[in-house]
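Below is one structure; the comments refer to it alone.
What you see is the complex with one protein chain gone and the rest in place.
Each chain carries a letter (A, B and C) given by its place in the written order, and its residues are counted from 1.
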Amino acid sequence: MTTEKPALGWIGTGVMGHSMAGHLLAAGYPLTLTTRTRSKAEALLERGAQWADSPREVAEQSQIVFAIVGYPADVREVFVDPQNGAIAGIAPGGVLVDMTTSEPSLAVEIHRQAIAHGADALDAPVSGGDSGAASGNLSIMIGGNDAAVKTVMPCFEIMGKTIVHQGGPGAGQHTKMVNQTLIATGMIGVCEALVYAHRAGLDLPTVLRSVGSGAAGSWSLSNLAPRMIEGDFEPGFYVEHFVKDMGIALGEARRMNLCLPGLALAEQLYQSVIAKGGGRAGTQALVNTVAEMSGMDWD
Amino acid sequence: MTTEKPALGWIGTGVMGHSMAGHLLAAGYPLTLTTRTRSKAEALLERGAQWADSPREVAEQSQIVFAIVGYPADVREVFVDPQNGAIAGIAPGGVLVDMTTSEPSLAVEIHRQAIAHGADALDAPVSGGDSGAASGNLSIMIGGNDAAVKTVMPCFEIMGKTIVHQGGPGAGQHTKMVNQTLIATGMIGVCEALVYAHRAGLDLPTVLRSVGSGAAGSWSLSNLAPRMIEGDFEPGFYVEHFVKDMGIALGEARRMNLCLPGLALAEQLYQSVIAKGGGRAGTQALVNTVAEMSGMDWD
Amino acid sequence: MTTEKPALGWIGTGVMGHSMAGHLLAAGYPLTLTTRTRSKAEALLERGAQWADSPREVAEQSQIVFAIVGYPADVREVFVDPQNGAIAGIAPGGVLVDMTTSEPSLAVEIHRQAIAHGADALDAPVSGGDSGAASGNLSIMIGGNDAAVKTVMPCFEIMGKTIVHQGGPGAGQHTKMVNQTLIATGMIGVCEALVYAHRAGLDLPTVLRSVGSGAAGSWSLSNLAPRMIEGDFEPGFYVEHFVKDMGIALGEARRMNLCLPGLALAEQLYQSVIAKGGGRAGTQALVNTVAEMSGMDWD
Partner (left out) sequence: MTTEKPALGWIGTGVMGHSMAGHLLAAGYPLTLTTRTRSKAEALLERGAQWADSPREVAEQSQIVFAIVGYPADVREVFVDPQNGAIAGIAPGGVLVDMTTSEPSLAVEIHRQAIAHGADALDAPVSGGDSGAASGNLSIMIGGNDAAVKTVMPCFEIMGKTIVHQGGPGAGQHTKMVNQTLIATGMIGVCEALVYAHRAGLDLPTVLRSVGSGAAGSWSLSNLAPRMIEGDFEPGFYVEHFVKDMGIALGEARRMNLCLPGLALAEQLYQSVIAKGGGRAGTQALVNTVAEMSGMDWD
């Protein structure tokens, strides 16, 4: 460990956060962390991370504080809470980095409060899922000021591969909403296409050989359609988290007076997945709902 | 030209048909052709193709007859018409191949009539567009009997790269409908995502750097979003042809009692493109309609 | 029976046609009829109607010929068939009246052919269902020329209560499509509202007391919501007939380049009803499908 490396803080050691924090530790950064359930952080603590009892305490020990938690309410709690939040603990010159997929407007608020404390803040949600986090191949979408981006960039480069500074505060979250909008509506197409193909009597893997690589091709088709065909609904990304994201996107769209009927339809169909008990399935479970609407039992 | 090559017939020399027939000529096949407007076939005639005055006459000269025309009504006319249609002219043992995107049920009917004449028929629609036709890189989706597929395969291999026998009569058309369903719904997502990004103040090419290669990625996003951003609405594939295809898919879906709300929404939005004068624009013109719904003038 | 009354013809004695023809017989008109299944006409024959073996023979005996059959293909057969159709049999000066809900463009074609035979034709679809037909309280929406409307008006006045000449040939059918578009989209609202109310733990009849008579009120809410609540899915109007009508409306909309996302959604949801076996249920069965999408077993 060299003395030049800044002291880092980490809040949230779920599946993704655990991998990401581990990469920073492995790169030799000193790391103080907290998370809701201490046992989930044990492996990191054994590798040299320091425990702190609250986000505030994490921030008091750190020059850069990362968080990746669950819902916007969690983000608000770990950053904004006047007693225990990270903003209350960060020293002037520090940078707070929220990597949770959360509300752009909340990112703006955190940024404003951080600036008021003499610190700075970035929103930097990611895509790439558990496997991207594990392999350090995430796409990181960043909103905030240039100086803060420059400060944090060496850390981002350890965690991700596609690292793009998208604009001012909130721009990272907005970019993530663009990402989820693309996925959501495309998923309707993948599911309807498979349901059509099945009802038409086609052999689904054979169909994918024809349609998978041309103008109809997509990541979802290549990666999730095979799982749908095999009836594998193990979560790469939980339905309930995807619904959270779509809710954020639709809320922002409402605030910006956008008319997005495709996204709205996707969210309603995913509500159906949850209503039928699939909230903890992977997003590919949408095919069950779409199939049932056509009187088909997909499983 | 070797004597082993079967005599081919070709009906329809639009942009795609012209390229495809040209490849067969170049490969040394004898070719008799007809098309609605003779001038569009001149270049092929100069290269050695023989002219015929009707699909029937084409069929009378040919062992394998290909057609790629416009609408299902055109397909019906060139194959089924009792006076001038290709079925009336094909000799026993011949094979009729419809490469138009058309109705699965019509493919089944043509196949049945061809069999009744002692001949056979395949439906073999393609994807890949003008450029795929020009470069011989089409995806060809085939429905029909094994024997006929085997007979025609050497020709398919000259025209396409991804050549898959999908099943019995109509299976090629059904597979093409799957292809179009994927594209249609995915296009809503691409347009809504760009409109969201623009309203949120993001720089669109920068956004594509973040979202283009991960779970949100698709052919449409990589190939059409940049044209949308540049305001380039030149047709790779006409809106009005796409609407024809979606109409076929929805008609088949109705016949099979499928509930496909995403495809239905896509078709209505594309009707809007036509209503606003964009029928001869490329499919990427959907972004104009989606933007206008949010009070945005995209151009 | 007075000698001034014109000889009438009637084609199609389903539930509605039987009632309507019966009213004309009761009013003293001489009536020649045909229908697909003669046994369904027995009661009318016993009351003095004359049997004919084909629509053409009906027309040969009649000055005014009414038809109310099933699908546009049936309409085409009974009017346009060159051998046995009514147009082939109608004498100059006669009037053909199609009361089936059918395609506006087919109405225009029948009108044109009738005129070419020196006769005339009206399209005059109805709403009001079995009970309206039985009680002579139908709403009749008429397309065609003034003179023909005047000729047939005494008969219309026996069958209906709200009788409006909407315009030239096809205008009656278009008006019926307007009627069905209103019902279709409104039905989504009724079903979603009940599903919401049930999930929210409200008592549904009590809810109807609050919302039934104000700005949320509609015929469907007053008449069909109570049946939904009681689980009574007996057909007042068959789902499969409603889907036929929506298919016509969407086809006309496509021809006129209209973007109607609400109607398209309604049709897809009703396809779901059919897919689940509800084609011969009443239109109120939509609530089952909407409830299932929310993971609720309505029955």
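Definition applied: contacts are C-beta pairs under 8 Å (C-beta built on N, C-alpha and C of every residue); 3 or more make two chains touch, one makes a residue touch a chain.
Being a predicted model, the structure only gives us computed values, none of them experimental.
Engineer: For the chain not shown, which residue from A:L182, A:A200 or A:I274 touches it across the whole complex?
Structural biologist: Missing-chain contact among the listed residues: A:I274.
Engineer: Determine which one of C:I64, C:V78, C:L106 or C:V195 touches the chain that has been left out.
Structural biologist: C:V195
Engineer: Please pick, from C:V69, C:L106, C:A184 or C:M228, the residue that touches the omitted chain in the full complex.
Structural biologist: Missing-chain contact among the listed residues: C:A184.
Engineer: For the chain that got dropped from the picture, name the residues of subunit A it touches.
Structural biologist: Touching the missing chain: residues 243, 247, 253-254, 257-261, 264-265, 267-269, 271-272, 274-275.
Engineer: What is the set of subunit C residues that contact the non-displayed chain in the whole complex?
Structural biologist: 104, 127-129, 132, 139, 141, 162, 164, 166-167, 170-171, 174-175, 177-186, 188-190, 192-197, 199-203, 206-207, 209-211, 213-221, 223, 237, 249, 252-253, 256-263, 265-266, 269, 290, 293-295
Engineer: Tell me where the left-out chain touches subunit B, residue by residue.
Structural biologist: Residue positions of subunit B that touch the missing chain: 261, 271-272, 275-277, 289, 292-296.
By definition in this document, only the chains that are shown with their structure count from here on.
Engineer: Can you report the angle of the rotation that maps subunit A onto subunit B, using C-alpha atoms only, to the nearest 5 degrees?
Structural biologist: 180
Engineer: Once you find the CA centre of subunit A and the CA centre of subunit C, what distance in Å lies between them?
Structural biologist: 53
Engineer: Just how far, in Å, is the C-alpha centre of subunit C from the one of subunit B?
Structural biologist: 38
Engineer: Please output the residue numbers of subunit B that touch at least 2 other chains, ranges allowed.
Structural biologist: Within subunit B, the residues that touch at least two other chains are 253, 257-261, 265, 269.
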